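These notes concern the structure reproduced below.
In this view, the complex is presented without one of its protein chains, the others remaining in place.
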Amino acid sequence: MIDKRVASVAEAVADITDGATVLIGGFGEAGSPTELIHALIDRGARGLTVVNNNAGNGHIGLAALLEQRRVARMICTYPRSSHSEAFEELYRAGEVALEVVPQGTLAERLRAAGAGIGGFYTPTAVGTPLGEGKETRTIDGRDYVLEYPLHADFALIKAERADRWGNLTYRLAARNFGPLMCMAAETTIVQARSLAELGGIDPEAVVTPGIFVDRVVAVPEPMSEREAILRGDRYP
Amino acid sequence: MIDKRVASVAEAVADITDGATVLIGGFGEAGSPTELIHALIDRGARGLTVVNNNAGNGHIGLAALLEQRRVARMICTYPRSSHSEAFEELYRAGEVALEVVPQGTLAERLRAAGAGIGGFYTPTAVGTPLGEGKETRTIDGRDYVLEYPLHADFALIKAERADRWGNLTYRLAARNFGPLMCMAAETTIVQARSLAELGGIDPEAVVTPGIFVDRVVAVPEPMSEREAILRGDRYP
Amino acid sequence: MKQGLTRNQVAWRIARDIPDGAIVNLGIGQPVLVANFLPAGREIVFHSENGILGMGPEPPEDAQDEDLINAGKQPITLLPGASICHHADSFAMIRGRHLDLCVLGAFQVAANGDLANWSTGAEGAIPGVGGAMDLAVGARAVYAMTDHCTRRGEPKIVARATYPLTGRGAVDRIYTDLAVIDVTPAGLAVREMVRGLDFAELRARTGAPIEPADRLGVLEAPEL
Partner (left out) sequence: MKQGLTRNQVAWRIARDIPDGAIVNLGIGQPVLVANFLPAGREIVFHSENGILGMGPEPPEDAQDEDLINAGKQPITLLPGASICHHADSFAMIRGRHLDLCVLGAFQVAANGDLANWSTGAEGAIPGVGGAMDLAVGARAVYAMTDHCTRRGEPKIVARATYPLTGRGAVDRIYTDLAVIDVTPAGLAVREMVRGLDFAELRARTGAPIEPADRLGVLEAPEL
């Protein structure tokens, strides 16, 4: 029997080891798997490479992971925000490396990793500092740079519903990078607001098919990043 | 106001001209836009390049378009089937050219066209006759061939529901190439079993966002390919 | 004497040029103002990089939803006809040239349309690009919305960009507080200029050669 459900967030992240590359879903406050990140902080892995659109807000979730000095390298599109002081301090202190990737290129590199594509030509970043040093090619009169897939060891994803096969739905704009990161990681770990019976998700409504998911854990009332920041919450 | 609805299939295909490249959705009997193809036959355009997974069945739809000598070139993955005699006769008589593409490569080339990707490296067909003459590259120890996007002038697609912005849903396995072809064509023409009021399709359930669709026409009771073949139907 | 348009007035001017039915992405910052001034009777579809097509205005505070934000991380609503997709599909729309128009802010626009809007290249600054490079290269038309000069009076329209580029030859038209300027193969062509400015003055405030377009109109907007 296929049963990807695990009992706790601690169990879900128990095999994430030092030096792992970890994709973390979410865009702004929508879709952040905050409880899984906190479990990862408890787990204690260090020297991580973390991929996220941003670089954490306030002092919870990814920002807390950074503050706990667990992240050696951030790959993101836009590290700054109104509450990104955790990253900014570490970056200025030289305690975390940063690779900035254009957002569409980040999404496409994740998809390429999941889809078995060895590389692709994108027009994005041609002639800019982020295209420097990359192989370029003119195809049908348009210039492109060659980008490579972005594979990872783990993905931490927040979904709305999940079943024991790992089929997922997402809520509204919390979908963002989730479906792509699920494809790109060797092991995909999902926190879902609710668990459905098998067959409880309409086959046409499944956004991430279970084939891309390894573990599912129920987190019925995930933390609100916005409220946590307003309250000044810190983790741990 | 945005209103992509047109009154008839004839109006929907009225600007398809000789020599156009036309993507035709469907896989087997699921998702074939038969009524749009018949309108295209009535329209009279010749010398078409047609892209479809197969090459028509019986004597309706794509098979009829072939029999009417409108197709100069077929790009498909698998032209033969239990009822593909129309294509086979023309092919043996040298009246239609054939380009066979691996199915995953066809899907990915359509997606690349829609997504602005200039080319991509796929491991599929390496070392086979379908990879011959293609640029190859070894990336991280795996061999790949370089494939290019497959752009088209028109796409003919069958959907389940559509609204006036062109948002689409598909029914079950009739989804197949539809979402990809909608992205890849300059002009995408859709027949839908029903038209929804704007807002009548759940935003999370939209499979093809309206941005990829140009025209929508209601065909409430589309022909069953299976029944048409059993009856021996011919078009016109 | 206040000579130029306010930012709201520039936004109003840009909004007038967005045709009915257009699919539009408004960049973070000044460009979002454009949505406030759409002429009545036009149905415009707004795209947001984070997987939203058919974005509506910010809801009242008690109706905000953390799962419904735009690329600027601000609460939004969905209009009837809206759809949600993931990031790869959202950027397929952008990179695949499906957006009719994008309005972007600018640090510099060069005479050849080169756009710099993501980094001043300053020592110690934390870089961040978001979706700007994809939008610059992908949208069918790119309008730059910018002050004509910096606060220190330096031109933002320049012969060659000195800041790190966002995209080469990306910009089709520039809207400033002083002028509306087309980027053409022959150079920068001024379509509209505010009253009370003569062309020599505009030239003086512009860091690249400009010429009047065939018909030079007046850039004006109502009090806003």
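Letters A, B and C name the chains as they come in the text, with residue numbers starting at 1 for each one.
Convention: contacts are C-beta pairs under 8 Å (C-beta built on N, C-alpha and C of every residue); 3 or more make two chains touch, one makes a residue touch a chain.
Because the structure is a prediction, the values reported are computed rather than measured.
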Exercise for review: Could you run through the displayed chains and say which ones the absent chain touches?
Suggested key: A, B
Exercise for review: From the listed residues B:D163, B:E204 or B:E225, report the one that touches the chain absent from this view.
Suggested key: B:E225
**Study point:** Options A:D18, A:E99, A:E135 or A:E204, residue touching the unrepresented chain
**Key:** A:E204
Review point. If you put the missing chain back, which residues of chain B would it touch?
Key: 27-31, 76-81, 88, 91-92, 98, 100-108, 110-111, 122-130, 143, 171-180, 207, 224-226
Review point. Which residue numbers on chain A touch the omitted chain?
Key: 1-2, 111, 113-117, 163-165, 167, 183, 197-199, 201, 203-204, 206, 209-212
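Keep this in mind: only the chains that are shown with their structure count from here on.
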Review point. Just how far, in Å, is the C-alpha centre of chain B from the one of chain A?
Key: 34
Check your understanding: If you look at chain A, which of its residues touch at least two other chains?
Key -> 108, 122-123, 171-172, 175, 207
Check your understanding: What residues in chain C touch two or more of the other chains?
Key -> 78, 84-85, 88, 91, 94-95, 138
